[in-house]
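Every protein chain but one is kept in place in this view of the complex.
All chains are identified by letter, namely A and B, in their written order; residue positions are counted from 1 within each chain.
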Amino acid sequence: MGRIPAQYLTNRLVTLGLTVWIAATLIWIIPRLSPIDPADVMLARMAAGGGTVANSEEILAALRDRFGLNDPLFLQYLKYLWNTVTFDFGLSTASFPTPVSALIAQALPWTLGLMLLSLVITFVIGNLLGALMVWEESPNLVKIAIPAAMVFTSIPPILSGLLLMWVFAAELRWFPLTGAYGLMVEPGWTWAFATSVLHHGFLPALSIVIVTFGFWALGMRGLMITVQGEDYVTLAKAKGLRPRYILYRYMIRNAILPQITAFALKIGLLIAGQVLVERIFAYNGMGKLLYDAILDQDFPVIQGIAFVIILMTAVSVFLVDLIYPLIDPRIRHEATP
Amino acid sequence: MTEVLESRAEKRRARAMRRFDNPWWNPKLFWGAGLLLGIVAVGLWGRVFWDLELVFTGSVPLKLPPVGFENLRGQAGDWATPLGTDGAGRDMLSLIVIGAPNSLYVGLLASLIGMSVGIVLGFTAGFVGGRTDDVIRVLSDVMITIPPLLILVVFQAAYGDVSLTAMALLIACFVWQSPTRLIRAQVLSMREAGYVQMARLSGASTGHIMFREMLPNLVPYLFGSFIANVTTSIVTAVGLEVLGLGPQRIPTLGRTIYEAINAGALIQNLWWWWGIPTVLLAVIFIGLLLINLGLDEVSNPRLRRLS
Partner (left out) sequence: MTALTRLTASALAIAVGLTAAHAQDVAREDTVIFDLDRTIKDPENFNWFTPGTKRMHGAHQTMWEPLFILNYSTGELEPWLGTAIEANADFTEWTLTLRDGIEWSDGEAFNADDVVFTVEMALGSEELSSREAATVRAQVASVTQVDDLTVTFALNEANPRFAVENFGVRIFGSFLIMPEHVWASEDAATFAFNPPIGTGPYTFTSATTSRAIWDRNDAWWGAKSGFMELPAPARVVFLETGGEESRAQLIAANQLDAAQNVTVGTFEAVQAQNPAVIAWHDGYPYAAADPCARQLEINTTVAPWDDPAMRRAVAQIIDRTQIVNVAYEGTTIPSRTMFADYGSMAPFIDAVMEAGAGLPASADVGAAKALIEGAGWTMGGDGIYQKDGAALEVAIHVNSASTEYTRTIDVVVEQLNRAGIAARSVPVENGVFWGEILPFGAYEMSYSWLSCGSVNEPWSSMGRYTVADVVPVGERSPGFNNTARWDSEGAAAYSDLVAQMAALAPTDPALPGLTAEAHSLLTEEAPFIPLVQAAKLLPFNTTYWTGWPTAENDYNHPFFWWNHTHQIIHSLEKAGG
């Protein structure tokens, strides 16, 4: 064990490629099902700003040309695929002519920082609590307190964000109201900037953590119950091993595996889910960018974000598949059934 | 003293035995189902006894508090609108009478579809393996990486609006992959288990192994997963509604919260506007959680003995 067969690796690599290709194709087709013409949307934005638009036909033609909307569909598709592979998602229609990749590059680090932090915290806390719910040795208090805490799961993250903002930022003034860092702090590798980022990131991260840990706890609970009945746990108990040792080495270690798959899958969902939290905290990550793009019908940005999210998820799933045999010795990778 | 303790222990054992005899008589299950039925009952009761015309914009005065409270403008609550009104002049009671069962409906429908698909595909993939596994896995990999938000945004752009059922169907497209993958992972783990190997060695058919040997062992997990999926579906639906997507004209709990947030209900202290839908969502989730816990005890005698 511990060595990954070449055929398995090839399989997974092909899958990864297929995933990215099919997903990229889908996100290209879907906006084209919609009757909305991005050039129209830009013109409408100018008109909505007030007054008539001079030379509207001229501008429209120039825009269509610029977006490549005059090419045959198949050619548009091929160009899109090539551009996507090279991380060129075209120009944003809402903040024309900024390249989409520049917008994403600005937003990505913030999202990665905030989201991965809260995801890791949630994962650890959630799974631990889920395990404790099932574990025989848990104090009764834990068994009662945890289901009660699950109530938080029912709160949409935007509301938890607003409530936290209300209590800890507006009333108690412990944390800043909005932004990713202080108003007058210049971004850079400085101590002042780092502390400012942590200070500002606390409430957004917390609002995500308290509404999502319940999922992990519930999932873990189901898995733990399955594991609890396994022979090796009974055996370990019969051997008289310490309960805590059994919990970590036998139960959690085995129950956590499907949760790791879920962890990789959650990354994509989380970014989509944290959109509003980023918006209310004026936290300029991918979620905020996506929210603005939705409001503006900025399809190049929506496509770019979707693709980056898809790629991140696909790569993490791929990595999990690769390390699976290393952490679960029970799985044997069979090339054929 | 010891006698008392002993008799108490005996009583407990007797109670446990009775419960053991009828596992479905489970208080958690009972209470959980009760909460969900309560939501349905509110919906039914309201449709019969309450004037649902009040759900339209401007049908009642704006921002009235529930009975017994006073808003920032010093207006007191009114029995005509016992739970208060929102910022657009709609009656909160009418909103929840229509909105709360809607959320449950979306969750149940989406997860029913998603779960059925997930069970079939997950088992097939994990047990049959090979090409079939690859196809199913690629399919679920692809679908799982597409943010539902994008699909619904485009959907709305194309059609202007979605119905509740359409939203449930769209969500179902995003909740089958998770059970598929998780069940597949479980099956992969399990097919190496002793009893399955035994069945295989004794020449049992694939169908027999899948449904007679493995399925029963997956039951507690499947039940839990189903309820978890209902929860996920509702959270997804609420998440979309809170973004201002989803059905535009049908009152839902998520959309009510969205409107409250957009109108600055927190700073105006209009707690009933966002609080009542949130409490109802909490009731739905607690109900689902209790059912989940109860089901586990029903299907897993070991847990029952523990409690």
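Following the convention adopted for this analysis, a contact is a pair of C-beta atoms (placed from the backbone, for glycine too) under 8 Å apart; a residue touches a chain by one contact, two chains touch by 3 or more.
Remember, predicted model here, so these are calculated numbers, not experimental data.
Participant: Can you tell me which of A:L114, A:L129 or A:L162 touches the chain that was removed from the display?
Facilitator: Considering the complete complex, A:L162 is the one touching the chain left out.
Participant: Which residue among A:N11, A:T25, A:Q76 or A:Q106 touches the omitted chain?
Facilitator: A:Q106
Participant: Which parts of chain A are in contact with the chain that was left out?
Facilitator: Touch set of chain A with respect to the missing chain: 35-37, 40-42, 44-59, 62-63, 85-87, 92, 94-98, 101-110, 112, 162, 165-166, 169-170, 173, 177-180, 183-184, 186-189, 193, 279-284, 288-289, 292, 295, 297, 308, 311, 315.
Participant: Even though one chain is hidden, which residues of chain B still touch it in the full complex?
Facilitator: Per the touch rule, chain B residues meeting the hidden chain are 56-58, 62-63, 72-73, 87-89, 156-157, 160-161, 248-249, 259, 261-264, 266-270.
Throughout what follows, only the chains that are shown with their structure count from here on.
Participant: Could you please state the distance in Å, as a whole number, between where the Cα atoms of chain A are centred and where those of chain B are centred?
Facilitator: So the centroids are 22 Å from each other.
Participant: Spell out the residues on chain A that touch chain B in their complex, using ranges where they run on.
Facilitator: 11, 15, 18-19, 22-23, 26-27, 30-31, 33-36, 136, 147, 150-151, 153-159, 162-163, 166, 215, 218-219, 221-223, 225-226, 228-229, 231, 257-258, 261-262, 265, 268-269, 271-273, 275-276, 280, 290-291, 294, 297, 302, 306, 309-310, 313-314, 317, 328, 330-332, 334, 336-337
Participant: What does chain B use to touch chain A in their complex?
Facilitator: 128-130, 134, 137-138, 141-142, 144-151, 153-154, 157-158, 177-178, 181-182, 185-186, 188-189, 192, 194, 217-218, 220-221, 224-225, 228, 231-232, 235, 238-239, 242-243, 245, 254, 257, 261, 266-267, 274, 278, 281-282, 284-286, 289, 292-293, 296, 300, 302-303, 306
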